[in-house]
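Heads up, one of the protein chains got dropped from this complex, but the rest are sitting where they should.
Moving on, here comes chain A:
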Amino acid sequence: MIFEPYVSTVLFGLSSLALAYFLVINGTYLTLTVFAITHIRQRTEQESYEPAGILQSNQFLPGIAIVVPAYNEEKVIVDSVTSLLSLEYPFHEVIVVNDGSTDETVERLVSEFELERIDAEFPVELPCEPVDQIYRASDTDLVVIDKANGGKADALNAGLFFTEKPLFCAIDADSLIERGALKAIVEPFLTKPTTTVATGGTVRIANKVSFEKGVPDDVALSKNRLVRFQAVEYLRAFFLGRTGLSRIRSLIIISGAFGLFDAETLREIGGYDTDSITEDMELVVRLHRHLIETDQEYEVTFLPHPVVWTEVPESLSVLSRQRRRWFRGLLDTLLKHRSAIGRPSYGLVGLVALPLFLFVEGIGRLVEGLGYISVPVLFIIGILDVWFFIAFLFVSIGLGAILSTVAILGEVLTYRRYDDPKDVTVLLGYALFESFSYRPWRAFVSWQATFEFLLGDKSWGKMTRSGFEDTTDSPE
């Protein structure tokens, strides 16, 4: 066939590109790993000693508003708010923003916490969908803003522009902050008061973890395979990825599940972008840009020890929807902020963080997907050299598995939330196995998301949240 040599050349080129990309991706993560491990080692060693005296340091802590956007969360909202109100932090208020729920979310809160409607219009303009009512409890620091549906970012903006606390913490209604986590995540705001604008904490998987008074009582690994893959992935992402990015001052994601911000600075930049489907990433990128453009010295820090526990999807369809949304959001944010990519005037954010996300998390995933198809096909039809095929397998599987293993080893040596050796062994198995199954699937989903993005899809997709105790459907 006349085109055969050209097809072979193109396929071989794609395969080589995929191989090179694997090296770049894993090399990048290995570099971040080095930064992360040194930092975490220092940190855990320092935390291993208990200072003398009984600390009363509460007096210095700044006020925090914890904003919980809620849409049809009637089954989890009371537990969630009860847990948030009992956090070990003296000056925090909980603001639940009911985003036009069609169930009994507000009624449950009003009855459980004996809320009273404030019979006046809030005097500060809230840049969100119309607010119907605002309720307050007098004996607890709880406020409920009942507003028309406008999406998560819109709900977060309502809370951000309502609060008078200096710090703003966004969390999901089905997440659970560990009791002492607020005190830990606020620390940089006290120790670096002139520069800290945002801090992020670790998100850990709550599926099959039991809690007692806001403290994880028994951390066991879920039996669900998909959850196990995500457990490895979360360990890698938070334990190594974000710690490493923070060390090189290139952190451009603070998870929507647990982040703390200087409220005034967020209001200065207009709050969350209601058009974005990954409002958390978009916000942090915009924050960086604003502070750089206005020539301010600042820090965005990731802290590995404050933890929020969250439920992750247990079915492939739900996980696929979530990941497609994340990938579309990534592409959307990169496209929106393309003018900063590679620009020296944006410092490390322009030269390292954004290119890293573009080439590793964005294009890298797509090239990885191409590799998973083209390399085996070429090998089967006999075009590809056997040694190329073996090299590809080892680089794609071996390096990936090593990275995950380093994250698991780091967990064992430091925080030890998974302290049962059986769980550790299972995680290691999944670290190896993910390269044959989970990672190719994730690459496929990234392609799917890219097509959806090109077709202009900006939907959130229907997410199913099970909460800590029950199962409930939630918003479009």
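Of note:
The working rule: a contact is a pair of C-beta atoms (placed from the backbone, for glycine too) under 8 Å apart; a residue touches a chain by one contact, two chains touch by 3 or more; residues count from 1.
Convention: contacts and distances are computed from a predicted model.
Candidate names were "HEAT repeat-containing protein", "Digeranylgeranylglycerophospholipid reductase", "Monovalent cation/proton antiporter, mnhg/phag subunit" or "NADH dehydrogenase subunit I", and the UniProt protein name of the unshown chain is "HEAT repeat-containing protein". When the omitted chain is restored, the residue from A:Thr31, A:Ser111 or A:Thr425 that touches it is A:Thr425.
From the options A:Ser8, A:Asn149 or A:Thr405, the residue with contact to the chain not on display is A:Thr405. The residue from A:Pro51, A:Pro130 or A:Gly456 that touches the chain not shown here is A:Pro51.
Seen across the whole complex, the unshown chain contacts chain A at 45-46, 48-57, 59-60, 114, 116-125, 136-139, 164, 187, 190-195, 264, 385-387, 390-391, 394, 398-399, 401-402, 405-406, 408-409, 412-413, 416, 419-421, 424-425, 428, 432.
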